[in-house]
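The complex is shown incomplete by one protein chain, all other protein chains being positioned as in the whole.
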Amino acid sequence: MADFDMNRGKIMAAYALIAGILYLSAGIMEIFGIISRDIIGGIMLMIIAATYLAGIKDTSNGNYKGLSFLIGGLFLSTVYGILYILMMIANWLEYLIGNVESFSLIKEMRIEIWLFFTILPLVYLVWKNVREIKW
Amino acid sequence: MPGEKGEIVEIRGGRGLVRRLYEMGFVPSAKVEILVSNAAGPLLVSINGMRMAIGRGVAMKIIVRRR
Partner (left out) sequence: MVTVAIIGNPNVGKTELFNKLTGLKQHVGNWPGVTAEKKEGRYVYKGEKINVIDLPGTYSLTAYSIDELIARNFIIEGKPDVVVDIIDATNLERNLYLTFLLLELGANVVIALNMWDVARGRDIKIDVKKLEKLLDVPVVPTVATTGEGIDKLKEEISKAIEKRRSRATLRYGEEIEDFIEKVEEILKEDEELIKKYPLRWLAIKILERDEEILKKLEGKPYKNKIDEILKNAGEIEEKIVEERYEIISEIIKEVVKEKKEKWTFSDMLDQVFLHRILGIPIFLALLYAMFQFTFSFSAPFSDMIDMFFAWLGEIARENISNPMLASFLADGICAGLGAVLVFVPTIFALFFALALLEDSGYLARAAFLMDKIMYKLGLHGKSSIPMLIGFGCNIPAIMAARTIENEKDRIITIMINPLMSCSARLPVYVLIASIIFGGYAAVAIFSMYLLGIALAIIVALLLRKTLFKGKPSPFILELPRYMLPTLRSALLHMWERGKWFLIKAGTFIFTVVILIWFLSAFPWDATNGGELIENSYIASFGHAIEPIFKPLGWNWQAGVALFFGFLAKEAVVGTFGSLLGVSEEGVKNALMNAGWFTPLTGFAYMAFVLIYFPCVATIAVMLREMKAKYTLLTIAYTITLAFIVAGLIEGIGYLLGFS
């Protein structure tokens, strides 16, 4: 476990904290139906939140161990972000072929997609710190 | 515990198991490091540069001297 610059670590940790809170809230909202009622989806969002939050302490101390969790969280965010983008496309296709009456871009943009865009900058930040690690 | 390093001293098991482990490099004097160890379930160790997952029952048969 090598260290990296703790200042950078604190910035990333703060970002992760925000991400964690956002995902957690989104998860709760999805479970209770405030947005797109989807119990299982909501649980998944909370899992992602947990992953981010798990890495805060170590990241702010400059440990790679913390970054591991961030990377895990970013990975999951990406997977779900892309997943829902694909589902949006699928629904659009259904609309095109006439199986569904309407398609509204706004309704289709699930929170997972927004959250995915939100964490993209963190991907860049983490990437900068991780570059020298061997695959 | 994760992060612990050690050297294998011996393996106490049935012939088949010992043989298999040997072939995979779990021999006396081999250096082992524990990477992941949860409360129950398999362990992940690093040995000879390889990442090997071994069941707990198996792990308990491998005697290691700590360094």
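Letters A and B name the chains as they come in the text, with residue numbers starting at 1 for each one.
We take it that a residue touches a chain if its C-beta (ideal position, glycine included) is under 8 Å from a C-beta of that chain, and two chains touch if they have at least 3 such contacts.
Only a predicted model underlies this, so the values are computations on that prediction, with no experimental measurement involved.
Listed for chain B, the residues touching the missing chain in the whole complex are 16-25, 27-30, 35-36, 38-42, 44, 48-55, 57-58. Contact residues of chain A toward the unshown chain are 1-2, 40, 44, 47-48, 50-51, 54, 64-65, 67-69, 71-72, 76, 79-80, 83, 86-87, 89-91, 93-94, 97, 99, 130, 133-135.
Heads up, the rule we're going with is that only the chains that are shown with their structure count from here on.
In terms of their C-alpha centroids, the spacing between chain A and chain B amounts to 36 Å.
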